[in-house]
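This report refers to the structure that appears directly beneath it.
Missing here: one protein chain of the complex. Every other protein chain is in place.
== chain A ==
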Amino acid sequence: MGVMAAVGGDGDGELVTPGELLGDSSKMIAGRGAYVAPNGRSVRASLTGIRRVTHPQPDAADQRSIVEVVGHKAHGAVPQPGSVVIVRITKVMARTASADIMCVESKAVREKFTGIIRQQDVRATEIDKVDMYLSFRPGDIVRALVLSLGDARAYYLSTAKNELGVVSAQSIAANHIVSRQLLTVTVILRYC
């Protein structure tokens, strides 16, 4: 089910678990997520993740390649200004709506990021007539654009574009509503 990187000749891209033998210390240097066993010969993995091998420069003094294991905790997606995110609305107030960021582009985030959609950022026209309570409801899944890093607490988000807005919602009668226009992004939401 996974989309895995191609497995190279030296096992690059292979998934490994702690204790697995990565190579011989005469040919490999242990990088992050790897260690040299007490016998001083074998290089073993210390994390679960993908094995990466970096080959040395041809003119380097040490001709051994560096092997490292990139764990899943190592890199999480982080929202940046300009990136499109999928958020879940947590609270709606008169002038703002707060939301939890769940996906950045197509990647699920690891830790919790909060965002705020301000009244003036909900739509592009008639920005002073926006009623937040009619625009969002807690639990709505919204596609938004990150405007700025915001204050210390939350990112500033915007839905003022045609391709942005509520993607999936639940009506008071508990019927599931999915925006036809934005349907394509719901594929990602299965994993959130």
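Heads up, the rule we're going with is that contacts are C-beta pairs under 8 Å (C-beta built on N, C-alpha and C of every residue); 3 or more make two chains touch, one makes a residue touch a chain; residues count from 1.
Everything below uses one rule, namely that contacts and distances are computed from a predicted model.
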Among "Acyl carrier protein", "Exosome complex component", "cyclin-dependent kinase" or "Vacuolar protein-sorting-associated protein 25", the omitted chain is listed in UniProt as "Exosome complex component"
Kindly state which of the options A:28, A:47 or A:97 is in contact with the chain not pictured. A:47
Just one of A:41, A:55, A:91 or A:107 touches the chain that is missing; which is it? A:107
Absent-chain interface residues of chain A come out as 1-5, 15, 17-21, 33, 35, 37, 44, 46-50, 71-74, 77, 105-108, 188, 191
